[in-house]
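Have a look at the structure below, then the notes.
With one protein chain held back, the other chains of the complex are shown just where they sit.
What follows is chain A.
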Amino acid sequence: MLDTAQPVRRTPGRDTTRPARRRRRPRSGPYLLILPALVVIGVLLIWPVVQIGRMSFEKVGVRQLRGEPAENVGLANYRQILGDGFFWTTFRHTVLFAVVAVAATLLVGTLVGLLINRLGTKMSAFVAGGVLVAWATPPITAAIIFSWLFGTTGGLVNWFLDALPDALVGSGWANYNWFGTPLPTYTVLTICVVWMSFPFVAVSVLAGLRTVPRELYEAARVDGSSAWQSFWGITFPLLRPIFGVLLVLSVIWDFRVFTQLFVMSGLANRDAFNLSLYGYSEAFGSLNARYGLGSAIAVVLTLIVLLVTAMYARMVIRQEGTS
């Protein structure tokens, strides 16, 4: 955390220490232009991160939130969550979901990107439009649509599965409850999250594909290589930076999934919690709010995301440097 935070604090000081270098170009100009953004980020990133770090070592309840001094409890919050089997259940849910959802998002997104690239102008515009419809749908709406589709009574999916021959999908789907246990809940969650996130992957892959010279594929085809070989031999190596960025972004997004799970299974269904929901429920879910404990959970989630973000930032800076 600190090694990303320090440069921000140092930047505004930079031009005051060197006011003499104003000859060719006013050196303070760029810093003045970026100052508002840095202030926003200071308030919305650095300050909360310091605060949540501090709160995770304190016992913070509703009374402390109103201004009473909080008691420092050292590592007690962390000891409590790390020693609790339930924390590890939510941790496992978070990680497993991220792995499956990211893989599915990238796979579907790439396939759709490749597909749109093959279509004619009009058709590709049509499919890209459909794909964007899914992208623009608010997560809350998507979550409600999918809970409705997978609803126990009257859900379209149960009706459809029940109508299919029993030999194919088994029987007893009519009143199947998708949100009773974690595995089916996460299955629906994955379908919903992939639905919302593959469009971004698809259009990014498509934009990348349009930069690849067609002659490369023609040459490969003349040499007798299959579509599969062309993809791994030409497309993938050329689009590797894009795939890298998409991979990291998807991991970050899927680790933080909250809205969809909040709507589908809710705060009452603790069995299906992920880290975001667990932290939220400790901090805000009950009358006896435990902000300290919620903070500790948030810190753990933040550390995981931070690790991935550091990889992303390195990738971004490297790309910026080469251009």
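To be clear about the criterion, contacts are C-beta pairs under 8 Å (C-beta built on N, C-alpha and C of every residue); 3 or more make two chains touch, one makes a residue touch a chain; residues count from 1.
In this section, contacts and distances are computed from a predicted model.
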item	value
Candidate names "Carbohydrate ABC transporter permease", "Aspartyl/glutamyl-tRNA(Asn/Gln) amidotransferase subunit B", "Peptidase, S9A/B/C family, catalytic domain protein" or "Beta sliding clamp"; UniProt protein name, chain not shown	"Carbohydrate ABC transporter permease"
Residue of A:82, A:119, A:164 or A:219 in touch with the missing chain, whole complex considered	A:119
Residues of chain A (touch criterion as defined above) contacting the omitted chain	4, 7-8, 10-11, 14, 27, 29-31, 33-34, 36-38, 40-41, 43-45, 47-49, 51-52, 55, 60, 65-67, 111-112, 115, 118-119, 123, 125-142, 144-146, 148-149, 151, 153-154, 156, 159, 195, 199-200, 203-204, 206-208, 211, 227, 241-242, 245-246, 252, 255-256, 258-259, 262-263, 276, 279-280, 283-284, 291, 294-295, 297-299, 301-302, 305-306, 308-310, 312-313, 316-317, 319-321, 323
